[in-house]
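For this depiction, one protein chain was excluded, whereas all remaining protein chains were kept in their positions.
Our next item is chain A:
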Amino acid sequence: MTSVPQSSPRTAGPAGAGSAPAGPRRRRALSPAWTALAPIAVIIVLFFVIPIGGMVATSLLVPGSEPGTKTFGLDNFTALGSGSRSMALGNSLLLSFTAATVAAIFGGLCAWAISTVKSKIVDSITAVISSVLANDGGVPLAFSFIVAVGNTGYFTALITAVDSTFTLYSVKGLILMYQYFLIPTMILLTLPSFVSLRQQWREANTSLGGTSLTFWRRVGLPVITPALLGAWLLMFGSAFGTHASAAVLIGTGGFPLIPLEIAGQLAGSAATGGEGVAMALGVTTGAIAVIVLIAYNALMKRSAKWLNT
């Protein structure tokens, strides 16, 4: 049986990559890898690396001394400290912090509940629904909340009976709406940790005379805390960057938030030249995101040490 001539990627590989045929064997084996990696590399470069690079570059460009020229400078970043931008930054930080904390508490409670109930139905429902809901932060979400608890919503009366100053189109409303995808995210992230709290630890705690409270205070919480903190961080980052549902709910006027500011500056930048500021905002958001990621990785390593997850 004749062997099929090697397909073009293989033959193009060694020639295309220019590696010496007589070189070490590892070099030649790498060539098909480059062909296989090329498409995704192109996409990543075109649609991720270049935009991020362009964003950083544009944020550093400020109008030069003569009109129409641009030089490098940090003016755009200092402009962040004033006006609607600083308000937006403060609002975003407050909103993300509160939303993440609320979700951490309720989500953690639910994750504990799911791990305690140990029902197969609940487990399978959780597996499917939590990943569905965690990604559900868009336009339909905002609409359904408007219908449910907006100004003329079905359940608005219920909520205002408890808290008369509540309105959906404010910080409180946003926090409430964000829970819809933050709590499932929290459950998704922390359920494995709750599940891997070993039964032996609880039994050891009981045999040494401790109660449930002691268990949680001395054993459970300290072990789970890195995972909980990591999840909180991720939720903070996620809430900080949420744009779609907030945009539908608030538009660009009422309540300044960083993602809305960015969108607003981008939309109007042709006229007002606020493009650089929008980029600076974007860079800030990106930097916060990267810090969150690094901190999360460190916390996960810590958590894995105890829980082998």
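As a convention for this text, contacts are C-beta pairs under 8 Å (C-beta built on N, C-alpha and C of every residue); 3 or more make two chains touch, one makes a residue touch a chain; residues count from 1.
Quick note on the criterion: contacts and distances are computed from a predicted model.
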Hidden subunit of the complex - UniProt protein name among "Cytochrome c", "Aspartyl/glutamyl-tRNA(Asn/Gln) amidotransferase subunit B", "Putative spermidine/putrescine transport system permease protein" or "ribonucleoside-diphosphate reductase": "Putative spermidine/putrescine transport system permease protein"
Candidates A:L141, A:I175 or A:L191 - the one touching the absent chain: A:L141
Option touching the unshown chain, where A:L94, A:A127 or A:A304 are the choices: A:A127
Residues from chain A at the interface with the omitted partner, ascending: 1, 3-4, 6-10, 29-30, 32-37, 39-41, 43-44, 46-48, 50-58, 106, 109-110, 112-114, 116-117, 122, 127-129, 131-133, 135-136, 138-141, 143-145, 147-149, 153-155, 179-180, 183, 206, 212, 234, 237, 240-244, 247-248, 259, 262-263, 266-267, 275, 278-279, 281-283, 285-286, 289-290, 292-293
